[in-house]
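A single protein chain has been removed from this complex, and every other one stays in its place.
And then chain A:
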Amino acid sequence: LCRECKRLTILNSELFTLTYGALVTQLCKDYENDEEVNKQLDKMGYNIGVRLIEDFLARSSVGRCQDFRETADVIAKVAFKMYLGITPSVTNWSPAGDEFSLILESNPLVDFVELPDNHSTLVYSNLLCGVLRGALEMVQMAVDVKFAQDSLRGDNVTEIRMKFIKRIEENLPAGDE
């Protein structure tokens, strides 16, 4: 990339990361404890996810997934790539095939972020869990999503654990929680 283009690229990719950082900082000010902040991040992620799925389906032309394994691949290889420019690996499948892990070697949300000492239970990137949960709900899948490992808290990698709960039969309207 020529120097000009490289310069401009840096500005753009950091807008989301810095904005997210400002949001987490604001939430930490507004709420008394990390648990509450984690909850808010999850809620906000959910609200984003239920809308983001439409953007995803429109831009990716991915068809209906046949099973949870296909869903996992689409999430890792298409969705994460499209939105965050990374491709996590899909591993640690449960024997029943209803649970897997996404391993992120790097997490774009946490560039330049260090957790201060008094926030040891903050799940900084919890928005991602809500986004995944909200998006999948709109395609009739109830899932449980949480961080199993977090590079911000000293782990070597970031691991998101996703568990399939059940198929959602009726078309429930997307509501804000």
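Operating definition for what follows: contacts are C-beta pairs under 8 Å (C-beta built on N, C-alpha and C of every residue); 3 or more make two chains touch, one makes a residue touch a chain; residues count from 1.
Convention: contacts and distances are computed from a predicted model.
Protein name for the hidden chain, per its UniProt entry and selected from "Trafficking protein particle complex subunit 6B", "dolichyl-phosphate-mannose--protein mannosyltransferase", "SCO2 protein" or "Beta-adaptin-like protein": "Trafficking protein particle complex subunit 6B". Touch with the chain that is not drawn comes from one residue among A:D30, A:E70, A:E105 or A:D155, which is A:D30.
For chain A, the residues touching the chain absent from view are 7-23, 25-26, 30, 40, 44, 47-48, 51-52, 55, 82-85, 108, 127, 176.
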